[in-house]
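Note that one protein chain of the assembly has been removed; the remaining protein chains are unaltered in position.
Naming follows writing order (A and B), and every chain is counted from residue 1.
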Amino acid sequence: MKKLLALLLALVMCCALLVGCGGNNNAAANDTAGDAATDDSAAGDAESVTYALSETPVSLSISWWGGDSRHSAYQDAIAAFVEATPSVEEVTVDFGAWSGWEDKMSTYFASGTAADVCQVNWNWLTSYSSQGQTFVDLNGLSEFLDLTQFDENALAQCTVAGALQCIPAAMTGRIFYWNSETFEKVGVAIPTTYEELIAAGQAFAEFEDGSYYPVALGEYDRMILMVYYLESIYGKDWVVDGALNYSEEEIIEGLEFIQSLEDNHVTPTVQQILGDGAESLDKNPKWMDGRYAGIFEWDSSASKFHGSLNNPDAFVVGDELGEGGFTKVSLGLAITKTCEHPAEAALLIDYLLNGDGAAIMGSQLGIPLSKSGLEAAGEAVDALTAEANSKVLATCTNALDPKFEDSSLKASDGVYYDVMSGLSYGDYSIEEAAQILIEGIEGVL
Amino acid sequence: MGMKAQHRIATFFKYLVLILVGLVMIYPLLWMVSATFKENNEIFAGISLWIKNPTLQGYKDALNDYGGSINILTAMLNTYSYVIPKVICTVVSSAIAAYGFGRFNFVGKKVLFSIMISTLFLPQVVLNVPQFMLYNSLGWVDSPFYLAIWFHTLFATETYFVYQLIQFMRSIPIDLDEAAKIDGCNSFKILYKIICPMLMPALVSCALFQFMWSCNDFMGPLLYVATPTKYPMSIFVKLSMDADVGFSWNRVLALSLISILPQLIVFFAAQDQFVEGISAGGVKG
Partner (left out) sequence: MKNSVPQVQGRSPARKWLDNNLGLIYILPWIIGFCVFKAYPFGLSLFYSFTDMNFFNGISQYGIMNYIEIFNTAKITKALTVTAQYCLITVPLKLAFALFIAYILNFNIKFVNAFRTAYYVPSILGGSVAIAVLWKALFRDEGMVNTLLSYIGVQGPSWLSDPDYALFIICFLRIWQFGSAMVLFLAALKGVPADVYEAATIDGAGKWKQFFSITVPMITPVIFYNLVTQICQAFQEFNGPYIITNGGPRNSTTLVSLLVYRYAFQQNEMGMASAIAWVMFIICAALTIIAFTSQKKWVYYSDER
């Protein structure tokens, strides 16, 4: 059929036609760029604003991510807040699971449709509000929100572009959790130093068919562990003043340590963990039944990993293996620039973190950083999480640069994953891996 | 006789191949059905369909709310609240466009027709980014009515169906139109009085295909639905894989099965239309 031949012609024509169209679109695209610029300039004059409570009751909105227990804690606390606050008649909520949440919120931030109060990840401040364009400077709201309850260093970590953009709910760091049952079966003591960890790996290798491992480390876990390891040796922060603070030799040393974990049967390879077909380690059947006897995770996730064990009684919060490692703001609450009632929104944050709401929230956002919040939470704080948190805060004293969690590094196709899985799969030598890691990090800083 | 024996062997092998391939096609689905009734540790213990300890736990868990805001029923309702408009709009708009192309002469018809056909080969990936920007500027991202997902089908943008309907229309004798015209019917009346009834099987098959494809669509909702309470089935099933604590395959598989159940029912109820649709529209030269 000739018509079919005409298609070819049409295809080519279509291209040509539309290449022509391309020019007309300049205007539209420039508009978008222009919008972004306006946002930036608006950030500048925010300081002069003074806030007051509205005279008529207002409605607020709040959004968060988390699991079921966090959802119900928030909902209860918000209901209590509305009850206790005459100037707020309603708080609408929007919540979901973490996966995909950041993508969604990034769209909202860009289109200015985010909720009044948002639970934010720490690195969002730099990702979405590096010029202070997305979140309100909370220093101006101290009348409604008691900032003296928070550690000043933590507040400083949340200050971006000279504005306090979120209130940190908790500080968090990584720690080992162990399955004591498996360690007893294998006949090794739970490791307290890096040397003992390696030794445990060798003992596990000889146990049964070698399918037991002392600890399961995913790609990102390896990256963080490497930083902890290096910081425990050298004692200096990973990134200082926007520059990587470790030399190539030092990073090679860190990667060699990670490689030695695999070589000594301390951790299964990335491939083995992937092959288990679980979305994450807490859903990995081998963690649940004890074949992976340890995990290196945030202190705030203690209860999640505790709950997923077939034998929860065997769950032990380990000790840090060395003096070093970083803590970071686990998450915070921020008020968006599009919020019409910042004063009431500040009251809500104060209620959740400092006030009676903290008692309901318990340790759902981590162990409360707020002094009065921790007091109010009292019994509601999960004991395991509190134990993990106190161990982390006691030993991990290094600071973290927010760019550490930049999505081009941390995402599942980011640099950390590439380096750690490339090393594990044998695609990269340690030197190559160090090279790629340094280039990747310097590209972001 | 050698000839006869040979024939028998050939026939035997034909059936053998057909059955073996058929097993590969169907067994995973049957296994899925049986796994939904198994206990977690039994699912991967063997490949048999036999259920030693039948349990409905998977289904019970599947019906639970997820994240406190959405459950499988709302997800299903959400899915159909954009699938149905999409199907209706596609069929109506495609039929009108096909009528225009199939029954009229007008200036630039050849060029327009060629352009239309060439969009058959235009990959959606190329359009995704600007379409997203467009919908974003219209405020349709996360629209409560899923506008970004179905609105464009009002304008016959699903070229495949327009093309199929044009092919079908060729088989309807033009004499009928001419006769109706002499009887004083205007062109629109001809469309819905004469053409549409004749075209019914084709329209049904278009509707069926669009139904299946829209139910399967994942990227659309992934880009344009953000509010958990508005999640459709496809996103809901994906999310169920990273639920809070633990991981039970029977729950996930039960959810998956429920999600495709309506499609399966529609397919078995209308499989002849599918086959007819796919074979008749395809190629006529």
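Following the convention adopted for this analysis, contacts are C-beta pairs under 8 Å (C-beta built on N, C-alpha and C of every residue); 3 or more make two chains touch, one makes a residue touch a chain.
This one's a predicted model, so the numbers in the text were calculated from it and none came from an experiment.
Of the options B:Val17, B:Leu56, B:Leu77 or B:Met200, the residue whose C-beta touches the omitted chain is B:Val17. Of A:Glu250, A:Asp276 or A:Asp319, it is A:Asp276 that touches the chain left out of the display.
The chain that is not drawn here is touched, among residues B:Thr55, B:Ser81 or B:Gln263, by B:Gln263. Check B:Ile72, B:Val87 or B:Met116 against the missing chain and you find that the one touching it is B:Met116. Considering A:Glu195, A:Asp263, A:Asp427 or A:Glu442, the position touching the chain not shown turns out to be A:Asp427 (whole complex). Against the chain not shown here, chain A presents residues 1-2, 4-5, 7-8, 11-12, 14-15, 17-26, 28-30, 32-37, 103, 106, 109-110, 128, 270-277, 407-408, 411-413, 418, 421-422, 425, 427. Residues 14-15, 17-18, 21-22, 24-26, 28-29, 31-32, 35, 43-47, 93, 96-97, 99-101, 103-107, 109, 112, 115-116, 119-134, 152, 154-157, 162, 174, 177-178, 181, 187, 191, 212-213, 215-216, 218-219, 223, 233-235, 237-238, 241, 249, 252-253, 255-257, 259-260, 263-264, 267-268, 271, 274-275, 278-280, 282-283, 285 of chain B touch the missing chain (whole complex, contact as defined above).
In this section, only the chains that are shown with their structure count from here on.
Put simply, the C-alpha centre of chain A and that of chain B have 38 angstrom between them.
The part of chain B that touches chain A in the complex is made up of residues 66-69, 110-111, 113-115, 117-119, 121-122, 133, 136, 139, 141-142, 226-228, 239, 241-247, 285. Residues of chain A that touch chain B in their complex: 1, 3, 6-7, 9-11, 13-14, 32, 67-68, 71-72, 75, 94-97, 99-100, 104, 107-108, 110-111, 113, 278-280, 282-285, 288, 304, 307-308.
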